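Other chains of the complex are left out, but the ones given are in their true place.
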Amino acid sequence: MSQPRQVVLAYSGGLDTSFCIKHLSLEKGYEVHALTVNTGGFSPEELKALEQKALDLGAASYRAVDALPAYYQQCIRYLIFGNVLRNNTYPLSVSAERMFQALETVKYANEIGAQAVAHGSTGAGNDQVRFDLVFEILGNDLEIITPIRDLQLSRQAEIEFLEKHGVNWPWEKAQYSINQGIWGTSVGGAETLTSHQALPEQAYPSQLTAEGPLDLTLHFEKGELTGINGAKASHPVAAIQALQEIAAPFAIGRDTHVGDTIIGIKGRVGFEAAAPLLIIKAHHLLEKHTLTKWQQYWKEQLANWYGMLLHEGQLLEPVMRNIERFLEDTQSTVTGKVFLRLHPYRFELLGIESGYDLMNSGFGQYGEMNKAWSGQDVKGFTKILSNALKIQHFVSQKNEQDD
Amino acid sequence: MSQPRQVVLAYSGGLDTSFCIKHLSLEKGYEVHALTVNTGGFSPEELKALEQKALDLGAASYRAVDALPAYYQQCIRYLIFGNVLRNNTYPLSVSAERMFQALETVKYANEIGAQAVAHGSTGAGNDQVRFDLVFEILGNDLEIITPIRDLQLSRQAEIEFLEKHGVNWPWEKAQYSINQGIWGTSVGGAETLTSHQALPEQAYPSQLTAEGPLDLTLHFEKGELTGINGAKASHPVAAIQALQEIAAPFAIGRDTHVGDTIIGIKGRVGFEAAAPLLIIKAHHLLEKHTLTKWQQYWKEQLANWYGMLLHEGQLLEPVMRNIERFLEDTQSTVTGKVFLRLHPYRFELLGIESGYDLMNSGFGQYGEMNKAWSGQDVKGFTKILSNALKIQHFVSQKNEQDD
């Protein structure tokens, strides 16, 4: 008797990937190895429960990987360095973590010598492309299995299939589909399928419970969040998590992202991301004080591109490494404190303090008298600065007169 | 006896330009023609009062120019088309209008055959450069006079000079210096000279008086604001003013801009700009639904540059005309309604409705099953899409093994 083929399945515990375990093991004869890649959305208890469910469904083995350190080190820090908000709004909460789930899945498949990898994404969104691309690029000989996309079953059909095979779990469809990770929580529902409706208050997992105002100090070292209110964090990941604890009760960082999917259609999704928004806006303010104009200009160019390629599943493109070197190099002076004030649903950036502040450095002050240069100097400056346009205007007028 | 030289002075009615009238006419022997260029900051009554003051100070003539139509047509609409927020924050409230004040000043000087133009800016900020550049470029033979920058007098010295010459008006220094125009109001004070302090609540001219929430509909046609809540405005300028009336009581659109001045130092200024912020954010959302990904990408590139050059006094650079053609051409589909909700100090974008909406167009829906393409199509897509990186990964690994 031949060995069954082994498949590593990216398993989240939802209906779709639960269906996949049963379908692949029972109907397709695969030995299914369920893998949950934790990018900040699962507690130890939840992972324990996931393991039990996977094995009950017929998985040959279950494993949970803590991808947070790699996710932070290889991705989130660059999103902070780059102040990355897709379409000026969305911190890439889902896009970024999906890549690391795909990376860990193919890595694990190679480790255990599996012949296949599987994901449970549908055929209508970005996630399928992210998984496919990573599997194609890094999983040279691995078969890629995508039951949900291929079978196009309805939710009800999946439930019936599971029930037929003795799985009578409650699969109540939440009114809103939630995807949670350290860099934000996405929220989809009936409203986000329209162009004109906003998500209602109750759709958001983090409800308003704080009153405020609450003043906060964020500490950055070379662009990384290293502490809050004078207390140094053990690791930037811990600082992000601590900030999320403080800020989530203010219902901060909610918005709706409207964007172009990789497959060419427009998509809309709600999200809440208190800590990511606070960090990015605070970090950006600190940079306005500590970087030159052209550093800021080129950072924005490259970081927008970085966000776009990441969003589109192209984290493995070598230019991403090159951009990371650029971004990292710009952060050498992005050290200091940022002062914020939290209110229900909003926050204010109060100011910064930094040894690298290029404002108030002892030179001339904006709008005040100064001694670093004279009015005569500015006259020379503007005279020379106007040369090109003065000539252009002169030539232009001469031609108009000639006509 | 020789004719006195004529100078056109950009006159705002403040201490500095009041000093200039007296100084230029009395001490320098110029015939001073005071010109107030209204970009939305002055009521007819205020202009009347300014006229009286100018003549009392010794101006040979006074004129007020309504620059709003030109300012809107040649500038504000492009700032809307481009969603221009300098450093992702500031709608260029002051920068933009200063250019039109300079343009009107030099134009008037040419009209009346004056031999000189004058402005009252100090030697420490951006405004002097904006005035100087326009005067240099368009005012070929005009002398440029800048008494405040040249004399570097203290406020007190200016007052004493005026008093010595019989002008005993109250020149109480407001705690905050305010510059008001249709595209926003800037606020400077002791706090904005530091890096760490925010402006206090009372520094802002528009205080919170509304409670909310208040739902609003903005109507856009080819990128221009043409109506509010179903009522068509007589002109986009009127629509902006009406929106400002509605929104200002919510104390919306306040922030602090930190940026690089043209003369190389960092500067910080507070502002409130309710209507500009609402319009730009609503317009941007409408574009997310009605423009393609690459239209949005290149609009952002060009619009940021447009904002930067405008901020730096380079409105006359021919590339600005080229960018305007690009921006205008992108707006042919930016027509529709945007739904907003105002709250004290903040607002929400609820959604849009447009015949040009590229979402929900009858094709496949994001995250839902669809019939426009199959899972098989996406497999082919991702297979081909992965080619470049698959090869790159293959070659890269081969080289690592060879080492």
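Labels A and B are assigned to the chains in the order they are written; within every chain, residues are numbered from 1.
Just so we're on the same page, a contact is a pair of C-beta atoms (placed from the backbone, for glycine too) under 8 Å apart; a residue touches a chain by one contact, two chains touch by 3 or more.
Quick caveat: nothing in here was measured; it's all calculated off a predicted structure.
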| field | Whole-assembly copy number, given 2 chains displayed | value | 4
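The criterion applied here is as follows: only the chains that are shown with their structure count from here on.
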| request: Could you tell me the distance, in whole angstrom, between the mean C-alpha positions of chain A and chain B? | output: 32
| said: So in the complex, the part of chain B that touches chain A is made up of which residues? | reply: 87-88, 122-125, 128-129, 132-133, 136-138, 140, 144, 146, 149-150, 152, 188, 193-198, 255-256, 258-261, 263, 265-269, 284-285, 288-289, 292-293, 296, 300-301, 304, 314, 316-318, 339, 341, 343, 345-346, 348-354, 357-360, 363-370, 373-375, 378-379, 381-383, 385-386, 389-390, 392-394
